[in-house]
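Apart from one protein chain that is not included, each protein chain of the complex appears where it belongs.
Read from first to last, the chains carry the letters A and B; within each, the first residue is number 1.
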Amino acid sequence: MNAALRRALLALPTLFGVATLVFFFIHLIPGDPVDVMLGEAASAADRVRLRAALGLDRPLLEQYVGFLVHAAHGDLGRSLRDGTPVSALIRGRLPATLLLAAAAGSMALAVAIPLGAISARHRGRWLDSAATGFALLGASLPNFLLGPLLVLPFSVWLGWLPVSGADSAASLVLPAVTLGLGMSAILTRLVRAAVLDALSADYIRTARAKGLSEPAVFLRHALRSALLPVATILGLQLGSLFGGAIITETIFAWPGVGRLTLQAIDSRDYPLVQGCVLVIACGYVAANLLTDLAYQRLDPRVRFGRREAR
Amino acid sequence: MTASARLGAVLVGSFLAVALAAPLLAPFDPAQPSLSENLSPPSLAHPFGQDRLGRDILSRIVYGSRASLLVGISTVAVSLTLGTALGLFSGLAGGWIDEAMMRVIDVLLAFPGILLAIAISAVLGPSLANVVIALSVIGWTGYARLVRAETLSLRERAHVESAIALGAGPSRVVFYHVLPLLAGPLAVQATFGVAGAIVAEASLSFLGLGTQPPAPSWGAMLNEGRRFLLVAPHVALFPGLAVFATVLGINFLGDGLRDWLDVRMPVTGYGLPAIKKTSNE
Partner (left out) sequence: MAALFIVWTATSGCSGRPRRTETLVVGLEAMPTDLDPRFATDAASSRIDDLVFRALTRLDEHQEHVPDLAVDWRFDAPLSVRFQIRADATFSDGSPLTAADVRATYESILDPKTASPKREDLAFLESLDTPDDHTVRFHLKAPFAPFLEATTIGILPRSQLASTERVRIGSGAYRIVGVTPDREVQLASRAEHRGIREIRFRVIPDDTVRALELAKGTIDLVENAVEPENVRWLEGHSETCVRRIAGTTFQYIGINFEDSHLRDLRVRRAIAQAIDRPSLIQHLLGGAARPAGGLLAPEHWAYEDDVKKYSYDPAEAKRLLDAAGYPDPDDDGPAVRFRLSYKTSTIDSRRRIGEALQAMLAAVGIGLDVRSFEWGTFYDDVRRGNFQLYSLAWVGVSDPDFFFTMLHSTMTPPRGNNRGGYVDPEVDRLTELGRRTLDAAQRQKIYAAVQHRVAEELPFIPLWWTDNVVVQSERLCGFVPYPDGSLISLTTAWLLTAPNFPRGTGSTPCGCGHS
């Protein structure tokens, strides 16, 4: 419990760092939200007025401190465009992002576990290379290609699934598969490595000696030992998905936080960008935290001493 | 060497050869458009077909390998150097310096990579060099963590402790004891890092950042090709195959390298074979 609290507290400086980084980045890159909002025909007086109304004419440091103080209280400010509270805008997108992350994660596991197991089982033979090759195919094709390549057969030719949007549960399938295939590459290799490791470990030999059949040995012991590192990495990958699914969200018109961030950047909507990045960072930090905690609780070796040199 | 490692070596070797000998191999000028022949499918004169401006795709793939090679190697070189230096420093110094370094790494990883890339290109302008910068700013963290972890555990090893006890200064410790042990995992990590950078370049080109026309890069070609998937799939197919073959080759080679060096790669969160997009989608 102590360790958990400590880890959670350590997250605070991280979030502070992220907040600082995003604030200065977004304010220092070229582009002015007032220009975006008023277009070209507005008078100088109008610009000055709008800038003042939005609080953008205060000294940068003062705006920075204001942002931090409000954020600490959970107030992420209001969108420059129409004054909607940033937290409301983000809250509207969070479910879609979480849903996509969960679905993509499941998809990744559904691919990685069998492929990795096959790879390990037939290590060194062509099936091993083929399985790895397939996993790498998903890894080397960018999502903006993989997406439409999946849409063509499954949505247009067969008509099974919607092309894009988020109207129904079926709309989740293609984006999740697209994202999941990319994530599965690393996971497949991990499953393979972990299973191989486990297969040569002492307690496996004991199980075999005890007379357990080969498939049982494989499934019950080897595979289970792979779950821990896989869960760890999957947790980290999911943490990155908050902001990392931007391309998939754009292709499939999936209303997630990533796309909101991109649009906010386009219109230089400072509070919205800051809010989105903070939420994305929180997601990452939370995923990391949970993963670490799960790892600590589940790995017997780690429980009893962190510094075991491997 | 296993069969797959051999295949990997062949693929990587071909990639390097093509990149280095590009002017000799490309049948056409990669930047020469021929508008009337745009999107022509593969033919005898143009085995890979022609792109949106009628340029020969085979020649562009051959020259594009240079951009990929450059991005891959530069990103890894910068990330590796920076990451190793900072990881060593962090691991050896320990205490609050180490904690601070870990926080810096956390901040960089929690920050969405895409935004970082956009910000960098907005401030510095779009170019391949800036792609390398954008990728390295996040990339060094993987190496730093690996090096730090190994440094921390190596510090307690017997021979290192005795070396310190005998009065060896920190640089001696580093160069004679720590670095040689790190060389293995770092080499493997770097190999996979090249593959990751090549794929990340494609994703950044989706946002329009990266090589500027008319310089070809596989990533830009993939991005261009996605618009024509319905009418001219060959425009995306061949760069896609090129990227796939290269990534496959690098991964197989990396596997072989790891087996040969008999390196145990720590698996928990750091020191991961960085194959692809976790934060830089």
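Keep this in mind: a contact is a pair of C-beta atoms (placed from the backbone, for glycine too) under 8 Å apart; a residue touches a chain by one contact, two chains touch by 3 or more.
It should be emphasised that the depicted structure is a prediction, and the values quoted were computed from it without experimental measurement.
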If I consider the whole complex, including the chain that's not displayed, which of B:46, B:145, B:226 or B:258 touches that chain? B:226
Pick out which of A:19, A:86, A:109 or A:146 touches the chain that's been left out of the picture. A:109
Touching the absent chain: which residues on chain A qualify? 29-32, 35-47, 49-50, 53, 81-83, 89, 92-93, 103, 105-107, 109-110, 144, 147-148, 151-152, 155-156, 159-173, 250-253, 255, 259-260, 263, 265-268
Residues belonging to chain B that touch the chain removed from view: 31-33, 35-36, 38-39, 52-54, 118, 121-122, 125-126, 207-209, 212-214, 223-224, 226-232
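We adopt the following convention: only the chains that are shown with their structure count from here on.
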How many Å are there between the centre of chain A and the centre of chain B, using C-alpha atoms for each centre? 20
Note which residues of chain B are touching chain A in the complex, please. 2-4, 7, 99, 103-104, 106-107, 109-116, 118-119, 122-123, 152-154, 156-157, 195, 199, 202-203, 206, 219, 222-223, 225-226, 229-230, 236, 240, 243-244, 246-248, 251-252, 264-269, 272-273, 275-281
Spell out the part of chain A that touches chain B in their complex, as residue ranges. 10-11, 13-15, 17-18, 21-22, 25-26, 28-31, 124, 126, 128-129, 132-133, 136-137, 139-145, 148-149, 152, 182, 185-186, 189-190, 193-194, 229, 232-233, 236-237, 240, 242-248, 258, 261-262, 265, 273, 277, 280-281, 284-285, 288, 291-292, 295, 307, 309-310
